[in-house]
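This part shows chain A:
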Amino acid sequence: MNKILYPQSVDEKKYSDDHLGGLDVKYGLPRKVTFCTKCVISNQRPNSAVEYEHREDTKKATIVIDGGVCDACKAAEAKHKTDWALREKELVDLCNRYRSKNGSFDCIVSGSGGKDSFFQSHILKYKFGMHPLTVTWAPHIYTDWGWKNFQAWIHSGFDNYLYTPNGRVHRLLTRLAVDKLFHPFQAFMLGQKSYSPKMACLLNIPLIFYGENEAEYGNPTADMAAPTREWKYFTHGDQSKIYLSGVSLSDLREDFGLKECDLDPYMPADPQRVADSKVEVHYLGYYLKWHPQSCYYYAVENGGFQASPERTPGTYSKYNSIDDKIDDLHYYTTFIKFGIGRATYDAAQEIRSSDITREEGVALVKKFDGEYPSRFADELFRYLSVDEKEMPQASKMFEKPVMDKEYFARLADNFRSPHLWRKVGGEWKLRHTSWQQD
Partner candidate 1 sequence: MRPNVVVVDYGLGNLLSVTMGLEHCGAEVELTSEPRKVEKADRLVLPGVGAFKDGMEGLRSRGLVEATKAFCDTGRPFLGICLGMQMMFGVGEEFGLHEGLNLLPGKVIPVPATGVDGTPHKVPHLGWSEISSPIGSTRIWGGTVLDGVAPKSAVYFVHSYFASVGNNSHLLAEADYDGHKLAAVVNKDNLYGCQFHPEKSGTVGLKMLDNFINRL
Partner candidate 2 sequence: MGNGSSAIPRGSRIDGAVRIYMPKTRLIARLDIKGPNLIKGIHLEGLRVMGDPQVYAQKYYAEGVDEIIYIDSVASLYGRNSLHDIISRAVRKVFIPITVGGGIRSVQDAAEMLRAGADKVAINTAAVHRPELITEIARRFGSQCVTLSIQAKANGRGGWEVYTENGREHSGLDVVEWAKRTQDLGAGEILLTSVDREGTQKGFDLDLLRAVGGVLNIPLVASGGMGTLQHMEEAIVATKTDAVAIASVLHYGKHSLSDIRAYALARGLNVREL
């Protein structure tokens, strides 16, 4: 693999106003930007991808907005018409089939002690009489409150396996994902997605519960009809096609000196083993009407969950996804790549749950979206720097192994698609926003 070069400055002409009609479009995103008329999401929102195949030139499948309404809002509307009594009965039947007779672990709940995993594990145990084993893939860097909530979760009555990957490898893969894909969260996602099926095979607990089905956020609605997750998201039969952080496995081995044990945690589960163990992944969101805000209340009332004491940069929310400091960067990168920041995600979800109106959502997006994540920035840039002494071979693959604010800013600019961004008077501005559209 070629050395990773210090990011170049972008050609600002591409982002000027008079380039209209000939604007470049990155990532295969739709050229025309439209917004859902019910929530605040735009048609640039990428659906969940198969991360193992994710490379720099991968084209994204994005959320469909048809008749002015996005698929996620349609899914939310469908939720009102669903016969939840019937669905709950299906859950009871599922639980009856899998519940252990002798009180041993009979299902796996994957999570971090956030409001969602708290709700899932607690309700499965105390309402549906299951014996969940919780499994956690560690955050990159715990927030104080994230760690406290994790402990509170365990102390509310759950056993937990915490997998913390090799710190240096994790940092390297995260850094590579940032340079190649501007996707700091990928390493975590790779590890987390495969962890529960692997544990299910290892411990012979074939039933896995996740929370919401991704269809609630605009993935193909076909997924909503069935409770089980499609195999493709967590298994992969052909290793030669696997890319981690946008780098092929062979490059990772040869150029970065990573060994099998380093790569293993990020590798997808062996499909044969998964099939043999009869592992099944079910979304609780299929069986129970999912309301994130209610999960927050549930977690506070039943387990002492505490919201973050401070607003997360880029949004107004204090209870969504608060345990990993890298989150700050993750949502900033989605803002750069797709024009969609954290406030948009949080507001869209709350609008669909009827917790806020679209008017308020737009005002929140306008106020908070894309806010620079200063609070942990220095710590995160240190985290993303490759230390020569710690990783001598890998550090040589970077023209500038140390990452700092300037590096990150230049890198960010290279990921801005001209069809979304313009540079005006030295400042970057989105060409299209939900409040200008109104």
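Here, contacts are C-beta pairs under 8 Å (C-beta built on N, C-alpha and C of every residue); 3 or more make two chains touch, one makes a residue touch a chain; residues count from 1.
These made the cut because all candidates are chains of the complex that A comes from, given by their letters.
Just so it is clear, the structure is predicted and the values come from calculations on it, not from any experiment.
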From 1 or 2, the one in contact with chain A within this complex: 2
Footprint of candidate 2 on chain A - complex, ascending: 293, 296-297, 300, 306-307, 309-311, 316-319, 354-357, 360, 363-364, 367
